[in-house]
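Let's turn to chain A:
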Amino acid sequence: MNLSLETLLQLCILLPIFSTIGIVALRRHQNLREAVSIFTSLFVFYSVVSIYLGLQTGETISVHWLQILPGLSVSFTVEPLGMIFALIASFLWLVTITYAIGYMRGHNEDNQTRFYCCFAIAIGAVMGVAFADNLLTLFIFYEVLTLSTYPLVTHAGTEAAKKGGRTYLGILLGTSIAFFLFAILGTWMIAGTLDFTQGGVFPVDVDTTLLGVILVLFIFGIGKAAIMPFHRWLPAAMVAPTPVSALLHAVAVVKAGVFTVMKVSVLIFGIDLLSILPTTQPLLYLAGATVLLASFIAMRQDNLKARLAYSTIGQLGYITIGALLASPIGVIGGSMHIAMHAFGKITLFFCAGAILVAAHKSKVSQLDGLGRRMPITMAAFFIASLGIIGIPPAGGTWSKWYLLMGSMDTEQWTILVILLISSLLNIAYLLPIPIRAFLYKESPANSALGVKEAPLACLIAIGITTLATMALFIYPAPLYELASSILQTTSIAHGQ
Partner candidate 1 sequence: MLVHLPILQVIVPLIAAPTCLILRKPKLVWLFTLLASSLAFVISILLLQQVMLTGTISYELGGWSPPWGIEYRIDKLNAFIALIISGVSTVVLLAAQTSIEKEIPQEKQTLFYILYLLSLTGMLGILTTGDAFNVFVFLEISSLSAYSLIALGKDRRALWASFQYLIMGTIGATFILIGIGLMYQMTGTLNMADLATRLPEVAETRTITTAYVFFIVGVCLKLALFPLHFWLPNAYTYAPSIVTAFFAATSTKVAAYLLIRFTFSIFGISFSFTTLPMETLFLILGISGIFIASTVAIYQDNIKHVFAYSSVAQVGYMIVGFSLTTHAGLTAMLLHMFNHALMKGALFLALAAVVYRVGSTRIADFQGLGRQMPLTMAAIVVGGLSLIGVPLTVGFVSKWYLVVAVIEKGWWWLAGLVLLGSLLAVIYVWRIVETAYFKAPIAGRQPVKEAPMAFLVPVWLLVSANVYFGIDTRLSVEIATAAAKSLFGVAQ
Partner candidate 2 sequence: MVGIALAVNQIKDMFAVVMLAGIYGLVSASFFVAMDAVDVAFTEASVGAGISTLLMLTTVAMTGRTEHEASHKPLLALLVVTVTGGLLIYGTFDMPYFGSADAPVHNHVAPRYIYDSMKEIGVPNMVTSVLASYRGFDTFGEVTVIFTAGIGVLALLSVVRRPKNDAAVEAINDSMHEKHLVLRVVIKTMIPFILLYAFYVQFHGDYGPGGGFQAGVIFAAAIIMYALLFGLSAARRVITQPVVQLLSALGVLIYGSVGFVSMLNGGSFLDYSVLSADPIAGQHLGILLIELGVGLTVASVMIIIFFSFSARSEYQQAKKGESL
Partner candidate 3 sequence: MTMILGLYNYWIVIVLMMIGFYIIIAHGHLIKKIIGLNIFQTSVFIFYISVGKVEGATAPIWQEGILLYSNPLPHVLILTAIVVGIATTALGLALIVRIKEAYGSVDEDEIQSMDNQDVANQEKEHQQC
């Protein structure tokens, strides 16, 4: 296949969306239907990689679709930050979909066709977000993402699921319309453009209080970043099937959130402006508070998935901090953490899912001694935890390191302390799980039912992500280069 990179870029977004047609058409034949999904994901990953290689060779890739409002068009372009996001998303999606197939069949859930359709649309939307060239485009796909993931959350259709779905949609759609859109409009009125621009779009003479307010609107409006008090949707979404949670937490939704935060702070405000805004400091503390609180709550969760959910909220806080530190190193750390956390967290969720499938356990307190029966799973869980905490041999080490550096050179001592404390907290709520699994004595009840290791499909997925986590520790270089080039790259020509 020798398609031009532009074509590939558009295909990343369109192909998944069109694949739904095939999925619906083939709803009667399971295997074919899944085949379509797999093929799509493979192709998306392929094209993203080739785009990445293209970017390495210094090409500028941008596509301009159509003008929705005068001076505002749907258009896409490739820049490092988006590249990182796209790479992670497309890769992990590939993994997730394989995992999902195993999982869904294992559980023989109904409405599977709807499930795969929404899955596909979601990833298309994510690609749209990743490559968006201006806020409007980003916003559009942001909403598409919300709407397409709603049916996934409510998949079970039970009262609980619907309630969860309501919270999910309510908060995400609500914040995005009430604050995010408002902030976008404000930006539009003040700056006259919504294109992502190196060094920000706002003219110098604008009153900083006003901009400060807009910044607040952005941070709260991007509900997907789960900054307290708008984090409730994340635990609520726990009712979803495990692959979905994985998608939400590692691949699509939350990452789209923090990614947007990054983009806004770097390419709309620009870190220089950001550092002088009156509201940056308070927001920074808010993010810090989110990190701490989330960790504390996580400790007190016995339900495994709930614990992981709160841990996610905490980790997202890290990335937001990275963005708001408004220092190059902070940005680098933050954007690296997007990747690191993605791999770590998705592994954890896969493990949780595997445990659920194989041993039908969902509570931490039930896991005693499970390590002997499910060694691979638990080992993976252990490594991934290290990744989240930020200890070798997992990639998390680096991102955390840069975040610390960032907070030092901006002399944010409070933040520094927060980061350190919360790392300890991470240890406190993650490591006990493998410890229980391996060292504790198995309760007779568990030994009674002969639990086996998880099905192969799951194990493969788990294996891949775990290896990736470690790989990122050993070769962080390419990721680091991308991250550090976020600030150097001059903005790509807009709106042609």
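Quick note on the criterion: a residue touches a chain if its C-beta (ideal position, glycine included) is under 8 Å from a C-beta of that chain, and two chains touch if they have at least 3 such contacts; residues count from 1.
As a selection rule, all candidates are chains of the complex that A comes from, given by their letters.
Note that the structure is predicted; figures quoted are calculated from it, not measured.
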Completion exercise
Out of 1, 2 or 3, the chain that touches chain A in this complex is option 1
Fill in the blank from the handout: Note: in the complex, chain A contacts candidate 1 through residues 66-70, 136, 139-140, 143-144, 147, 151, 154, 157, 161-162, 165-166, 169-170, 173-174, 177-178, 181-182, 185-186, 188-189
